[in-house]
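With one protein chain withheld, the remaining protein chains of the complex are depicted in position.
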Amino acid sequence: MTDTLRPLAGFGGSEGPAVRLRAFSNLLPRARLTILAATAFIVALVIMAAAPHLFTHYDPLAGDMLAALKAPSADHLFGTDRLGRDVFARTLHGARYSLSIGLGSAAISVVFGVLLGLLAGLRSRLLDEAICRLFDVISSFPGVLLALLVVTFLGAGMENIAIAVGIAGVPKFGRVVRAQTRLVRDADYVTHAAIYGQSRFGIFARHLLPNVLTAVPVVATVYVGTTILAVSGLSFLGLGPQPPTPEWGVMLAESRDVLRVAWWPGVFPGAAITLTVISFTALGNALQRRFERRVP
Amino acid sequence: MTQAPPGPLVEIEGLSIRFDGLDGPKTVVRNLDLVIRPGECVALVGESGSGKSVTARSLLNLAGDGARVDARRFLIEGEDALAFSGARWRALRGAFAGLVMQDALTSLDPLRTIGQEVSEVALRHGLVRSSGRDALVSATLASVGVPEPEVRARQYAHQLSGGLRQRALIAAAIAGRPRLIIADEPTTALDATVQVQVIGVLKELVRQGAGLLLVSHDLSVVAGIADRVLVMRDGEVADAGPTADVLARPRHPYTRELIAAVPSADSRGRLLSSGRIVPDDSGAIRITRDPLPARRAIGDGALLEATGLTKRYRRNVAGPGGREAFTALEDVSLVVRAGEVVGLVGESGSGKSTCAKILLGLLEPDAGAVMLLGQPWSNVPERRRRSLRSRLQYIPQDPLSSFDPRYRVAEVIGENLSGIEPHVRRRRILGLLERVGLDGAFADRSPRLLSGGQRQRVAIARALAADPVLIVCDEPVSALDVCIQAQVVDLIAELQSRLGTALLFISHDLGLVHHLADRVIVLKDGRVVEEGAAERVFQSPAHDYTRALIAAAPRSLVGGAAARAVA
Partner (left out) sequence: MIFGPLGRRILSRLGTSLVVAWGSVTAAFLALHALPGRIEDILAGDLDYPGLREAIAAEWGLGRSLPEQYLDFVARIASGDFGVSYVLRQPVAQIVGSQILPTVQLATTAGALALALAVLAATLTAGRGGAARSVASTIELTCASAPVFWIGILLLMAFSFSLRWFPVSGAGGWKALVLPSAALALPTAGLLAQVLREAMEKTLEQPFIVTVRARGLGEGLIRLRHVLRHAALPAVTLGGWLIGGLLGGAVITEKVFGRPGLGTVTLNAVLTHDVPVVLAVVLLAAFIHVAASTLLDIVYVVIDPRLKAQ
């Protein structure tokens, strides 16, 4: 019961087969390009989230009924929605919500996942078994439904869906860290370290922890994409930020009523979500491959 | 085997193979001539990267993605193979030539039964219908000496022992009754006694009329079976001719180096890599080697003393009952004295590794005790061991996996130099690197970028950093090519002579142990079956198992008396 996130084989200490190394080496320039493009998009996104007004003078909340449902033009790059709000401005401002909720819930998953995964990977079989069953229980609730439960109990809102998505991700991350920990724990450079006079704590602090943690940011990058996707779905269902918030999922939910006459409110926010998720996924995957190949 | 057609099976002149990579084309084989006739064994010998495997696979047009094969003449049973279509090649594969690779565990589909794997080629080429499948599988498995073929046919590769598995792989290759068998390192990674059996199976196939192309890194394996041998180096043939001729009168310096680098009784006390081949008056050859520096005397007192070591594991097994107790080590006692080189010999599963772990204080024995320098070493808390840790060091088989992947060479060695001021430490590290024959520039490189031999030198430097009295060497050169192996063995032997460090040298290679060890301990199924001075054990082994081991070990390539080493 694992998932798309996986531990980094390269950190186990054993050398991958040379055949594979050679086969991947022709991908190098393309991988570099991917990393570059994805990073550029994410940086742009962060700037948008921090200072959206630098790119547009329209207020994302101010409607202009006279300019409702205008098709994309030089004036309104992405057109306007049924209340005459500028879709480009709203999409720009939306970056803030997607990034903050996505990163927030990813942070919850990472922190608890790393703690529990380390404990499970290191300690006794009993604790390992208990933590794994806990992961099984949490992941037995499909993410969306778990969020529905949380919202029923706690009410709709950004914090609540961040918590819900964060909890749902704990097992995903925890299992990766657990597998990574076991890989490192059983690697020769850890099991032999006592020969070089290392104490148990020394082995943990100098070899085990750093080699488990080096993998975390890489895996987390892929994971941020997943959380942004999950968050947008919950917002679409109306469980997150409420209208008129310019959140991408909310915007798409609102666009459903005008799809028959206007395509633009239903296209641009979705494209923004998709590009964001692609960027995080591609960046994470490329980094992961780099780590696994361990080209210095 | 089918009736052998007249004429050679394969006739190749001027073969070149090149791969077009991003960084330009790379030629891996150049100007190679090869002829294989029915009933004949031709061997391709060379180190890793010499192009031998690619050459062999090109006979099936399986040289790899992006390989460009060119030749002045490339005839398969008289037909121009350079003009063959993909379908024609597929028709030849398995029917004209069968391929046997190294390590049947990964070379047989692990998810399919032996029966399915063996019959696949015959079904593909329409030699049997599904009704005749079982009979064919049983007959083929029986023909390569697999007992109870009906039972084995229903099992999977992982359920068979290494020797049976390799025979099953051969059976899967010959089930299509090929006229040529291509065997790529078919006995590598097998225990010597099993190796002999597998070579025997191949010999029998050649006797029945099949052609055999044997690819190997090991001249001594080839010596026992090949009619002709091609020694390859960097994609070119260095030496070629009848096997006896090439071994007796090697023309190319590289072949001489290969022959001289093999450790044996004759090389004792000498530097392996210094071997020079000089012709004898009789036309045969002999090897002269430089002596090692003078050794220090072996002390009387025991550095390390193990008594009655026993270790049992519980392991899962197939079939009812599920788990069974497995004894890895039973009542093993041994002593290593100051300055002594003790060889610990055994095949896979003999308990060598378990023994090493217990002696290194990484694993506690279930019974028995270890004393290091007169102090209790086993079953004591790690805290009490710590002060003695530097006295006992370790050189592993796979150095890379024992280096923290984040570390550079200096950090790897520095791990064993704690509590020293940084600049003193740096100087010590550079000194150690120099001592193991590495440039100071290596200090800031990642071990990943080093060659196998260089990595092993780093591991040796790390062990020396602690200034130990005893080093446990666990198969330290078994993953290295023979020439590199000779250099690393020389380094270990030289340091041992100079520093007087005692060695516990664990190996499956009897020649190597004979070359190095003062005393030999033979381990079988977790028990010591024989122990004694190296000369005595090798000349008059007392135990049947030791005799079997020595009989199975590859012969010295250069005949005994003719190869007496001279200073």
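For clarity, chains are labelled A and B in written order, and residue numbers in each chain start from 1.
The rule is simple: a residue touches a chain if its C-beta (ideal position, glycine included) is under 8 Å from a C-beta of that chain, and two chains touch if they have at least 3 such contacts.
Predicted model only: the values in this text are computed from it and were never measured.
> Taking the full complex into account, find the residue in A:157, A:210 or A:266 that is in contact with the omitted chain.
Here the residue in touch with the unshown chain is A:266.
> Just name the one of A:47, A:107 or A:148 that touches the chain not displayed here.
Hidden-chain contact among the options goes to A:148.
> Which one touches the absent chain: B:173, B:232, B:469 or B:503?
The single option touching the absent chain is B:173.
> Looking at the full complex, which residue from A:47, A:83, A:103 or A:278 touches the chain that isn't shown here?
A:278
> If I consider the whole complex, including the chain that's not displayed, which of B:124, B:177, B:445 or B:527 touches that chain?
That would be B:124, which touches the missing chain.
> Tell me which of B:8, B:94, B:149 or B:235 is the one touching the absent chain.
Residue touching the chain left out of view: B:94.
> Considering the whole complex rather than only what is displayed, give the residues of subunit A touching the chain that is not shown.
Residues 1-4, 17, 19-20, 23, 133-134, 136-146, 148-149, 151-153, 225, 229, 232-233, 236-239, 249, 252-253, 255-256, 259-260, 263, 266-267, 270, 273-274, 277-278, 281-282 of subunit A touch the chain that is not shown.
> Determine and list the subunit B residues touching the chain excluded from the picture.
Considering the whole complex, subunit B reaches the absent chain at 57, 60, 62, 90-95, 97-99, 101-103, 106-112, 120-121, 124-125, 156, 158-159, 169, 172-173, 176, 182, 316-322.
Everything below uses one rule, namely that only the chains that are shown with their structure count from here on.
> Hey, how far is the Cα centre of subunit A from the one of subunit B, in Å?
Between these chains, centre-to-centre, one finds 46 Å.
> Mind pulling up the subunit A residues that touch subunit B in the complex?
Interface residues on subunit A, with respect to subunit B: 10-11, 13-15, 23, 25-26, 28-29, 187-189, 191-200, 206-207, 210-211, 214, 294, 296.
> Under the stated contact criterion, what part of subunit B meets subunit A in this complex?
21-22, 65, 360-362, 382-383, 385-386, 389-390, 392-394, 396, 398, 400-406, 415-416, 418, 446, 448-449, 462, 466
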